[in-house]
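Excluded from the complex is one protein chain; the other protein chains are retained at their positions.
Going by the order they are written in, the chains are A, B and C; count residues from 1 in each one.
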Amino acid sequence: MTVPTLSVNDLRVASPFADLLHGISFDISAGERVGLIGESGSGKSLTATSVMGLLPETLTATGTIRLNGVDADLLTAPERRLNQLRGTTMAMVFQEPMTALNPLMRVGTQVAEIMTVHHTETGRRQARQRAVELLALVKLPNPAEAALAFPHQLSGGQRQRVMLAMAMANDPLLLLCDEPTTALDVTVQAEVLKLIGNLVTERGTALLLITHDIAVVAEVCQRVLVMYRGEIVEDGPVGRVLTAPQHPYTQKLIAASDLSSVDDRGRLHTMSMPVVGRPPAAVSAPRQIHTDAAAAVIRPPHRAVHQRLEPGDPPVIFNEVTGAPAISVRDLSRQYRRRGGGLFATAPIVHGLRDVSFDVAEGQRFGIVGESGSGKSTLMRILCALDQPTTGTVDVLGQPIAGASERHLRDFRSQVQIVFQDPMGSLDPRMKVRDIVAEPLRNVNRAEALARVEAQLNAVGLDADVMNRHPHQFSGGQRQRISIARALITRPRVLVADEAVSALDVSVRAQVLNLLADLVDEYQLTLVFVSHDLGVIRHLCDTVAVISDGRIVECGPTADVYDSPLHPYTRQLVSATPSMHELARRVAP
Amino acid sequence: MTAIKPRTPTRRAAGHSGRATLWAGLVLIGLVVLAAVVSAFWTPFDPEGVFSDSILRPPGAEHLLGTDSFGRDVFSSILRGAQISLLVGTVAVGIAAVLGVPFGIVAGMNPGRLDQFMMRGNDISLAFPALLLAIIFGAIFGAGTVTAMVALGIGTAPAFALIARSGTMQIMSREYVQAARASGKSGLFIGMRHILPNISGMLIVQASVSFGIAVLAEAALSYLGLGTPPPTPSWGRMLQDAQGYLFIEPLLIVWPGIAIAIAVLGFNLLGDGLRDRFDPRMQVNR
Amino acid sequence: LVGCSTGSTTAEGEPDTSLTVGLLATPGNLDYTTTAGAAIPQALLYNVYEGLVKLDNDGTIIPLLATSWTVSDDGLVYDFLLHEGVTFSDGSPFTAESVKFSLERVKDNWTANGPAYLDPIASIEAVSDTEARITLSKPSNSWLFNMTGPVGTMFTESGIADLATAPVGTGPYTVSSFKTGDSLVLAANTDYWGEAPYMTDVTLRYFTDATAQTNALLSGDINLISGISQFQLVDQFKANADFQVLEGASTGEVTLSMNNASDAFSDVQVRQAVMYAIDRQAVMDTANSGYGLLIGSMVPPTDPWYDKGLADLYPYDPEKATELLDEAGVSDLTVAFKIPNLPYAVAGAQVVKDQLAKVGITANVTALEFPAVWLDDVFSGHDYDMSLIMHSEPRDVTVFAAPTYYAGYNSPEVMTKFAEADAADPATYIELMKEATTTMAEEAAADWLYLQPAISLADADLLGVPKNTPSLALDLSTIAR
Partner (left out) sequence: MVLVVLRRIGVFATTVVVASIVTFLMLSILPGNAARIALGVQASEADVAAQATLMGLDRPAIVRYLDWFGHVLIGDFGTSTVSRQPIGPEITDALGITVILVLTSVVLALLFAIPFGILTAVRQRKPDGAILSGISQIGVAVPGFLAGMLLVTVFAVTLRWLPAGGWVDPGEDFGGFLEHLILPAIALGSVQGAVLSRYVRSSVLEVMREDFIRTARAKGLGAGRALFRHGLRNAAVPVMTVLGLQIATLLVGAVVIERVFSIPGLGSLLLDKVALRDLPAVQGIVLVLVVFVLALNFLVDLAFTVIDPRLRSAT
């Protein structure tokens, strides 16, 4: 019987106000890759920081944590002893690559430091050399140069690799990764995960991988722990848990994660805990495309790809609509001059968008997918006349909006509304829900406004009694409902959503997506929906445009693009977005 | 991604020491306010008269803190002096806020040329510190409480403008501002309804700290003869008067010194306490 | 003196001939021919510059560069006999030509410090190198007295190029360095014609703050404060064996001036009411810790026409004051009380305000920046009802009586008397002066509150520190250790 590398026994963590972890126990053997999943706030990070001995001073922990080969209990071991263990025997990679590195120190030095601290390399110079090797090991291009870079000069994925290099430097027995890829693009995420998997397998390191994304676990881990409200509610091989979850929470979690499986009414499975259910009547109105005399004829959208854009190529107009499209964008470019550079540096020009042309037909559900920084938000802002294009034209509902004055946009403003990503940031914390939702209304008296707000809140599934509350008194999903209510109160014809579900827990994401789908039908909206998650787009949209580096590279019916991606970037994107079924198949025992 | 959980134990725990600070500050300020209010209706003796027959009495039963060189009851003067300190602080901070905050908000809401231009202007006003203004204004308009308050106010305004601007820039990047713009709201509306309320926290912190600074500055100005003229009792003037009696009646310098320290300490503690409350990091649980 | 860390302590036996004096008013430059104020004469007169005559510490006119002089019977011709072998510090000789040059310069080139004082001079003649004859256009008792002041200074033609920084005189000291606002260093003039001064290195250090000045004395940074203003400290210094306190008389009358030309005070009864309403002793007690002398007129005891009795002319009697106000038909009198922002004025005004309030006069005190704003508003603009300021020039009562002066006192009778007095024989001179000044007191031209005491504090071992300040000068030549 081998001794496990990490053995946690009856770990309890409490703050002066509440118990946070209620006695959790688990083992990890050498070479074993264990995933830890659970909703936000379930105690995943606390578990990992307890092991590292880095709990905040205000918290107290009891129980035992033992590490193979270490005679002491980590919870009671003196700080000196822990300092010796951290970075050698056990190492940790944190979630936020943007802030986890010292911004004022070269990354090479930061990697080298972990060796000089523990004297695992004889001298500074050796440590530096080894740091470069490590950076090569985590597949940083040009490792010698990268070692001399400051963190801000690296991308998020690259920084996360640096963190990983640091963690692996002294060949730890145990590697803890706390949401190492949440901040990264799907494509980058896949690479980093693969790297972690490979590294630990090669060295027989025990791995604890924390995430809220079940797909990530399926990708890397053999075993999975499911955490719920400070307790481990399920512990088993990934394949078994994915296909036959035992605990009700796990069952719901897995159901809600699956965007490709719908119930008999075409709705996603949700965790059954909405505050107020939506009145079922409005739900299953059959989907119908809004048509009137002048409306565009929607042809089945044709597939188009930018393989490579040579100068002089005729611009491709994606999703071209004959007649009067709801949105028509031609040769749109947006450049930014980035300020706040150095004191003596010229402001560099950043291309947000380059020569984008496309149409959206009335009633269409148009998805836009692409990685971070590809220009999605820029496009959304321009469509809502919140930003002006550098060149090109944008017509929305027949009105040219590029360069239009605010006065001319008055009508446009009530016709086009937007829903944002951040459920907290998109609601003014100082305003009452009533005022937030009523904000877009104009020339409406108070009583009528109140009545309309109430009706709108009902429509998004919230009780009227929430009107006098402030945004912080709501959960993320509820907040997003409020945002949607605000966007719809003027009865717009076009709804633009920028990453409207990206910040939500899996469990709530499905609810909001269902709601959106319903409302688009009910109000006969033209929907432009931006996401970096192809799965979400696939569920919600009939047409998708893939955007990369400021250009649309591919556009067509969602299912087509998903099933047979043409552009290499799209292919990469699709392969990085596993579906639930595929996961289950892949990890099946 | 940072998850936002405003009502978590984390915040309460972090705010705990902040709360003690806050309360300590409020108690001290309460003392000063109490003195100011009470002295408006009653003081043991007239703090502005001259009593040739009771000059420089030591502290005792009749005169709690003794009398000064004019025979005035020091305790009465200290009580009445609270009025000037509060007045100077309030008016100076008020002027600074009224000038600086709209300036900062407008600059913050219009990134680019206008912002650059306004900030250069702000740099220039920063280069005229309050004390310099007080000296110049004192020469132009005559020294006195009003001049001192105006100079302190104008001198503090750039700091408010900077705070308001950086706060505004933060808020401007929030999506609810974008949402308001998308609903066609005017800049004025956004400034008043969204930005001002949301930066009020940091402004209050700044105001509280500036208040303390103003009380200290008034004392310094009085020392230079640019502050409140006699016989109106002000703590700074009392210090200035008392320094000539340092060897004869050292306590005379102690009392106004303590009074100033209490007021400044109060506002600083309040500022610290409020900062803990308003600090966005405290509200974000990472 | 122990533990003195900065004074140059010399080896045992050798006398320490360096002296540091602490003063409050700093000179802006060193040219008193064009720059007003008492600070420059205080430092330079009798020390760097000398005239034919000087005022000794008791206020008597004594010879300086003149060995003696004779006056013609009609009082118009003065023959001065000059010291021989006197040179200026630039080496040029002092002769009767210098006298002619210097005094003739006054009329055209002096703009400050009373060029009109020499108006009586009709002509100046260099009879020989050592004989100078000055002829007056009319007899004048005051001009020789005035010759003891700045206007009587002897200059040499070769030494007036840079009066502001490089004064050249015949005095016992020369200026060795001057830092505005900080210090003026004097060094003994090695070629001095008279008896060499004991102190060879004298530093005049200027303070803006009286407390800092006193602290400097207590800590041993300075040896002497001439004319302190913090009288409350006198008792403490008296009790301290390390220091000596010298109490003398000054010519500074602390005056509560009333604008005789204003609506408020044009009525003599109202002015007299103020005289009765104010307890001068209490003002002096409070503002000056009781130091000073009650004078009741604009005449210090050092003037020959001093009348002790005038101090009791208006005893403190608030009831009488109220009566007088009633008689004058004045009620609810409110006056603009504009004082300079100087410590003694600020202190005194508070007492005055308080006492006036007791007889129903409301005084709105504003402290104006001195000199700039006070001069503009009160002195030049006559825009005030009441003020409080010390008049420190010697024998300035005649100036005060002029109708154009800021006090607005208009009595042709008094003016005539002053003119007659100046031209009269010495005995009548005193008599007439007494009459005129008494009239001014009776008519309450102003309320002369008290005479500022001249109190100096010095290290105990200093000798010959001048006690009185009858003139503007601080005479350093007599100080020894």
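Simple rule for what comes next: a contact is a pair of C-beta atoms (placed from the backbone, for glycine too) under 8 Å apart; a residue touches a chain by one contact, two chains touch by 3 or more.
Computed from a predicted structure; not experimentally measured.
Student: By the document's own contact criterion, which visible chains does the hidden chain reach in the full complex?
Tutor: Spelled out, the missing chain touches these shown chains: A, B, C.
Student: May I ask which residue of A:14, A:30, A:72 or A:117 touches the chain that does not appear here?
Tutor: Answer from the full complex: A:117 touches the omitted chain.
Student: Return the single residue from B:204, B:220 or B:248 that touches the missing chain.
Tutor: The one listed residue touching the chain not shown is B:220.
Student: Over the whole complex, note the residues of subunit C touching the chain we left out.
Tutor: 2-6, 26, 28-29, 31, 34-37, 111-114, 116, 164-165, 179-183, 205-209, 211-213, 215-216, 218-221, 369-373, 375-376, 379-380, 399
Student: Even though one chain is hidden, which residues of subunit B still touch it in the full complex?
Tutor: 17, 120-121, 123-124, 126-132, 135-136, 138-140, 212, 216, 219-220, 223-224, 236, 239, 243, 246-247, 253, 257, 260-265, 268-269, 275, 281, 286
Student: Contacts of subunit A with the missing chain: which residues?
Tutor: 52, 54, 57, 79-80, 83-88, 91-92, 94, 96, 99-105, 113-114, 117-118, 150, 152-153, 163, 166, 338, 340-348
The definition used in the following text is that only the chains that are shown with their structure count from here on.
Student: Quick check of your reading of the touch definition: is the inter-chain graph here a line, ring, star, complete or other?
Tutor: Shape = line; chains linked end to end, path left open.
Student: For subunit B and subunit C, what's the span in angstrom between their mean Cα positions?
Tutor: Inter-chain centre distance comes to 46 Å.
Student: Please report how many Å separate the Cα centroid of subunit A from that of subunit C, as a whole number.
Tutor: So the centre of subunit A lies 87 Å away from the centre of subunit C.
Student: Can you tell me which residues of subunit C touch two or more of the remaining chains?
Tutor: none
Student: Which residues of subunit C touch subunit B once you look at their complex with the stated criterion?
Tutor: 210-211, 230, 232-233, 236, 279, 282, 285-286, 289, 341, 346-347, 349-351, 353-355, 365-369, 372-373
Student: What residues of subunit B sit close enough to touch subunit A in their complex?
Tutor: Against subunit A, subunit B makes touches at 1, 3-7, 9-10, 12-14, 111, 174-176, 178-186, 193-194, 197-198, 286.
Student: State the interface residues of subunit B toward subunit C in the complex, per the touch definition above.
Tutor: Listed in rising order, the residues are 49-50, 52, 55, 69-71, 138-139, 142-143, 225, 229-231, 243-248.
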